[in-house]
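First the structure, then my questions, so here it is.
With one protein chain withheld, the remaining protein chains of the complex are depicted in position.
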Amino acid sequence: MNNNKKSMWSLKLSTAAIVLIPAAIGINYIGKLFASLLRLPLWLDSIGTVLAAMLAGPVIGAAAGIINNIIYGITVSPVSTVYAITSGAIGITVGVMAYKGWIANVKKATIVGLVTGLVAAIVSTPLNMIFWGGQTGNIWGDAFYTFLISNDVPQWLASFGDSIVVDVPDKVVTVLISYFIFKGLPKSLTNIYRQDSEIEEL
Amino acid sequence: MSIIEVENLKYRYPDLTDLVLDDLSFSVEKGECLGIVGENTAGKSTLCYALAGLIPHFYKGAYGGKVTVNGLVVREHEIAEIVENIGLVFENPFSQMTGAKKTVYEEVAFGLENLGLDRKEMHRRIEQYLKLLDVFGLKDKNPFDLSGGQMQRVAIASVLAMEPDVLILDEPTSQLDPQGSREVFEVIEQLTEKGMTIILVEHKMEQIAQYADRVLLLHQGRQVALDTPEKIFSRPDLKGFGVTPPVVTNISKALNVRYPDSELFPVTIEAFKRLEEAK
């Protein structure tokens, strides 16, 4: 068990795991594109990060998340760079839970989604407080924020509420979609990312 | 000592139950071109990976036996040490581009930078191999703007620039159009003439017949035969291994054009003509 723990957090990354990062970021981008093409009321822009975490663990998941937002920041919208920390946290959460066997079935995967959404909200709240006075710039989230504030809820709690509304539904759906895709992948594609495998003697 | 020595090589991919390579033993001499044929599940690509050290370093799984390239036992050396001895080019030219370089020139430089070569040596090799592959004129283009055939030649140049002693070509033309295929085979012809040791996996048996000195016939991971193209393609049981001989061999069988005093049929048009004339 100790050995396993070591390999989950190993920073000695294989080439396959490294090359998975750009693919994950591409998948994030395409997910977002399809979501808007189909006019779905969610972002679905972290499917790649979640898949990378499921395939290669928390370190690659976190790296995919962080680099994703930096890239998005330098190519589209600088504001999103702020959320690199949130994306990193999403990668870590899914990576750890997947490693601990939490993506065994739909029920468990839903819980992973809930936890991920919650973690995202917890990490985003201080960022939103620091940068935008507690808001998120998302119409539903900010409406909820306004509602809470005008009912004398403390600002940080309202801000947390804002993030919950924005993050939890999106992350639950994202993790479920990723789970279904992950389950459908052939083993010949998934086993090259595992950091823990050893050569067996014949 | 042979440049490649394979002794009792066995391999199974992780999570699978069947052996993909089952007790292979053969050797390849310097300057030789070895063709590998067999149906899709025969283990041809897997064998290429094992020769290049990707097995067992990249693909883990279960491994047995020994592969030696240029005196290096591949299992005991990192892939990065093996690449200066053996290079691999495979079918999809697109995924062989690193994706991080914006010109063909820099693309070839990628591997040389990783080897830690000095600038002068890099420029020398890049120019030499771009010219050898006849893509020097494209040096300032983005690799992804090239045609399939051009991209594949850049891929070959990039691998050759690492100056390996052996080049493995795993179905290098199967994703190319006829023009692209022709371009690549012209290069292969040139390399064989220069005495490069080549391992060629190919579906087009005409090409195997033309370039290979010997052919390794694989079936379900096992070594069925290792012999001259004439002997392999004249086998009456070839169909059973999912291999169709070159058209000219089939015609020769039908017309009963064969080498004198033997059961062997010609495998190239040139040989066929010669035998016809001799008749």
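For clarity, chains are labelled A and B in written order, and residue numbers in each chain start from 1.
The rule is short, and it goes like this: contacts are C-beta pairs under 8 Å (C-beta built on N, C-alpha and C of every residue); 3 or more make two chains touch, one makes a residue touch a chain.
Going forward, contacts and distances are computed from a predicted model.
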item: Absent chain [UniProt protein name; select from "Sarcosine oxidase subunit alpha family protein", "Multifunctional fusion protein", "Cobalt ABC transporter permease" or "Ring-1,2-phenylacetyl-CoA epoxidase subunit PaaB"]; value: "Cobalt ABC transporter permease"
item: Absent-chain contact - pick from B:L115, B:A225, B:I251 or B:L275; value: B:L115
item: On chain A, residues whose C-beta touches the chain left out of the figure; value: 13-16, 18-23, 25-27, 29-31, 33-35, 37-40, 44, 47, 51, 63, 67, 70-71, 73-79, 81, 131-133, 135, 137, 139, 142, 145-146, 149-150, 155, 177, 180-181, 184-185, 189, 192
item: Hidden partner interface residues of chain B, rising order; value: 49, 52, 54, 57-58, 78-80, 83, 87-88, 90, 92, 94-102, 105-106, 109-119, 122, 142, 144-145, 155, 158-159, 162
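The criterion applied here is as follows: only the chains that are shown with their structure count from here on.
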item: Residue numbers on chain B that touch chain A, as the complex places them; value: 10-16, 19, 56, 58-65, 99
item: Residue ranges of chain A in contact with chain B within the complex; value: 14-16, 22, 187-188, 191-192, 194, 197-202
